[in-house]
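Reading through the structure tokens given below for one structure.
Missing here: one protein chain of the complex. Every other protein chain is in place.
Letters A and B mark the chains in the order given here, with residues in each chain numbered from 1 onward.
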Amino acid sequence: MTFWFGLSPILVVGLGTLLLMLAEAFGKSPNSANPSDAGSGRSGELALGAAVVLLVGAAFSIGVWMVGPENLEGLEATRPYLVMDRFTVFFCFVLSLGGAFAALLAGGYLPEHDIDRSEFFPLLLLSTVGAMTLVAAGDMLSLFVALETMSLGVYCMVGLRRSPRAAEAALKYFLLGSFAAALLLFGAVLLYGATAHTDLVGIGQAIKTIGQPGSTVPVAPVLLGLTLTLVGLTFKISAVPFHMWTPDAYEGAPTPATSFMAVAVKAAAFAILLRVLVVAFGDDRLTSWGTGWPPALATLALLSMTVANVVAGRQSSVKRMLAYSSIAHAGYALVGVVATMRSADGQASVLFYLLTYTVSTVGAFGALIYCGSRGAEATSYEDLAGIAKRHPAAALAFSLFLLSLAGLPPTAGFFGKLYVFRAAFDAELYVLAVVGLLNSLVGAYYYLRVMVFMYMREPAPGAQPAVPMKSAFVSSALVLAAVLVFALGIAPGWSLDMAGAAKIVVSAK
Amino acid sequence: MSPGLQLVFEAWPYLLAFVVGVLIPRRQGLYERIAVGVVAALSVLLVMGLWPSKEVVVDAPKPKEWPNLLNVIVFLPIFGSVSILFLPRQSPKLLRRFTLLVLGLDFLASLWLLGVPMTAGWHFQYIREWLPSFGIRYHVAVDGVSTWLILLSTFTTPIAAYVSFGSIKARTKDLCFSLLLLHGAMLGAFVSLDLFLFYVFWELMLVPMIILIGIWGGVEKIKAAYKFFLYTMAGSVLMLAAILYMVWTHKELAGFVTFDYLALKNLVLPKTAAMLCFGAFLLAFIIKVPMFPLHTWLPDAHVQAPTGGSIILAAVLLKLGTYGYIRFCMGMFAGPAWSAAANLAGLAVGGGVLYGALVAWKQDDVKRLVAYSSVAHMGFVMLGLFAATRAGVEGALLQMVNHGISTGALFLLVGVIYDRRHTREVREFGGLAKVMPIYAAVFVLVTMSSIGVPGTNGFVGEFMVIMGTFVSLPLGSHGQLQAVLATTGVILAAVYMLSLVQKMFFGPLSNPKNANLPDLNVRETLALAPLIALIFVLGFFPNVFLDRARDSVATVIEGYQEGRKAYMGMEPGAAAKLRPRKGGNLETGYPEPPKPGGDAAKKDPAPTAQLDPARPAGGAP
Partner (left out) sequence: MTELYLPMFIMFAIAAGICAVMFLGGQYLGPKNPTPEKRLPFECGNDTSGTRGVRLSVKFYLTAILFVVFDIEAVFIYPWAALFKGLGWPGFMTMLAFIVALLVALAYCWKKGALEWES
């Protein structure tokens, strides 16, 4: 029984997916006799169903966390394919939360914009299951399978709208994503060839033997495998220079799908990146500045922060700006990943950062959705001009999330940044921390720009300003996110402790 | 003698003032006369009360300090701003009254601070754990320095709000929200003794100020808002980096994490690191002050901001920079601050006092002129702080308050004329004294205070600053030159202010548009009256003010010298170290390290081993 309970965060969502699929296929459509359209017009109930499934998953994550996965008997049986530790449970919570937000947003967005296609919700759930499995993966094989499960659903969600733009976005994302997955697989193969292991722990132990007498592990394939694995994973977190697909895919996708990509896919990819780096490549020589991965990732972090922030400031579409901002945030989180090399707080800072990033980003995308309605979707800055006068609540919510993304106290984003940069100082990565802080200044500029348009400009005469929609789903998601943003900004103690307790511990042998 | 007669005898000055007040005004009704009489009697009462008495009170019982007072002062406006969100937008009257009520209550609460003698050490201290795992505490306290800035803030913000409500009619809800939030954040920054808390309040000020500038500002409001935001934020992110570095170093040395000012104050950093951290803090503060060459955001922000915003900006917001320098730069980086003081003082004199005055002279826009005069005045304040003598720092402190009062009044007056004519060009005016006599009289009076004519508050402050600069130790032989140059700055101030007065108020009434301007109305008079009163109170009785600041200033200077000594004792290349704690009332509330094996172990059931025991935890070079 404890075994099933331990796996419950994933199993619940998986079962929920199957049930929701059946419900979607067999349910009666209110406005269509065509059986192939059975789902249309039912986004509301399906969104509610998906959100409930994901929130129950989140509740089970909390339950497992309370009991403590290390206290559950029999849970080792799934190792190394599924590693249910506190790290996994923490991310299961974050991912279900992000998925639930996306489901709620979709419940309002899809019917409003006439893309009322109910496949979205099973796809969303399936992707979330994939993401959770990815986080739990402790073996290159399960890692790859989970990665693809997660990605396939997202590819479909991106192309849901069926406009040329969406098709371009989906195709681009699919092709580049497959390419990155292939690189990852190639890396895994090389690692297997070198170490004769596919499980991360085994790879890590084999790498530790390099240089010892009697070791048969060659160095070159290990390094090449490390590089290719990193490339594959940093593609998923869309770090510069592997970010090219991000703006197009984010812009072409329906906004709820965008928020899911920005939040859940990214968080899951960060989680597995951390796990791979800490478990498989945690060897002293590989975590040192001279011979290991830190300088490579530090370069990626620097590039991601700087390039994305500079480019984001030049966008005319708010959605595209948010896409670039998500790249910049990947850069900040990467600073925390690099800090794991020397700081005990590095992992925890990334975990906490992703939590704060999740709530602020879904909030920002949700507010963007909320500001538009049928035929008048808010995308550009001009669409938002003067909205504070007509709809103060929408503007206030949007500002709150933007301030959190900009990292201003007393919001969640501030603590996230603070923790990451504190870890960077702990690890003596002064340059990285200072550049990151300066970058948050650049970032603040374009977040402020949205607020300037909302509060201080009037719509151009003759322009059609966006009209906020009325949807209980979207507003409830916004309220929930706003509460979390404040809660994490004013009293982050509990979540900081959680993030600290969730870090992966490699037992030294 | 009957008690009634005795009362008449003892109260004769008040009665006389009352009678004079009732008799003098002509063409007024009875009620107005009585009101003027009461005001006159109260003024005499005030003056008599302020007159320094010879009696020395020995062993007065120490008044009880209510620990929650600061919480009330800081969070009353913040909760007020949150409640504003729930009040109806359609009833601006209710919103205005509510805002004024909150600000008024806050002012009354802050008056309590005057009830205790400001001896050295912290008063009204309140400490609570906030994030124990991060070493962050909610730690607030005041001393003689911050008390006055709090009072200045609680005193001027209601005036600014009252004035704003006269001229701004659009989007009252947003206005009330920003004013209250800004007020709370400023007060919070003045009382925080935890660097993290300070940073939170410091950043919290940004957004409401941008809203104030960007919504109700002038033509270029958005550009000004951006400029203000980017400048201030640029300073503060580097400050955050320095804070994080210091916290980390402290953890390496003391073994526990804390953001507390009292603990970090004892940290002696290696020379390069100390210089860099000092530079980061200094940058944040001199941008806020602002000091040449980082002052360029100020004229834009002032010119574009509405009158109320300008008053708050000039009176309080700029003081955060100087306050930050006293508290944090002089407190934590005495060594680097000392070595850089002479150069910085040169910058303050050359770029602030002289350059600011010269640029002000050439301005066509009255508000811009006042903004540049702010740069010059703040140059004086910084000069006094760099001098770091007792007279210098006390003078600087007094000058901060003076500047808040006189520049606040000047902005108010500029706002008055702008509301009537919607222009601030100097050449549009001339001969205004003929149509607006009261306005002209008040303007001249405030001008006198701004120049520093003896008898007004400005004189005392500038005199003390120059006196302190002359004998300053950190400035060395430069001090005397700088003092002389600063004196020239006073003359220049007279030049630009008086030429402004001459152009605007005297001469022929050339522009027909000005012929029928109404004089000050009741609202404006009411807003100006307390400022005018304070100009004279501080001009004649600066001791009221200085008495309360004296001990704290002495403490600041003493700490400054000790810190410098510790810094000079560092060998080149030596690692950071912690000064021993001195204890005493200066260090009440010093953070204690968490007990080993107590809280932390219980809270965290998961194994928290190091990633790899072979690796050292910190790895300092």
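Methods note: a residue touches a chain if its C-beta (ideal position, glycine included) is under 8 Å from a C-beta of that chain, and two chains touch if they have at least 3 such contacts.
These figures come from a predicted structure and were not determined experimentally.
Considering the entire complex, the omitted chain makes contact with A. Here the missing chain is touched by one residue of A:L22, A:A182 or A:M244, and it is A:L22.
In the complete assembly, the contact with the undisplayed chain comes from A:P218, out of A:P218, A:P241 or A:G375. Residues of chain A that touch the chain left out of view are 18, 21-22, 24-26, 35-36, 38, 218.
The rule is short, and it goes like this: only the chains that are shown with their structure count from here on.
Looking at the complex, you find that chain A touches chain B at residues 68, 70, 86, 278, 282, 284, 340, 342, 344, 388-389, 392, 396, 403, 408-410, 414, 418, 421-422, 425-426, 428, 430, 433-434, 437-438, 440-441, 444-445, 448, 451-452, 455-457, 492-493, 496-497, 500-503, 505-508. Put simply, chain B touches chain A in their complex at residues 85, 89, 130-134, 171, 173-174, 199-200, 203-204, 206-207, 210-211, 214-215, 221-222, 225-226, 229-230, 233-234, 237-238, 240-241, 244-245, 247-248, 603-615, 617-621.
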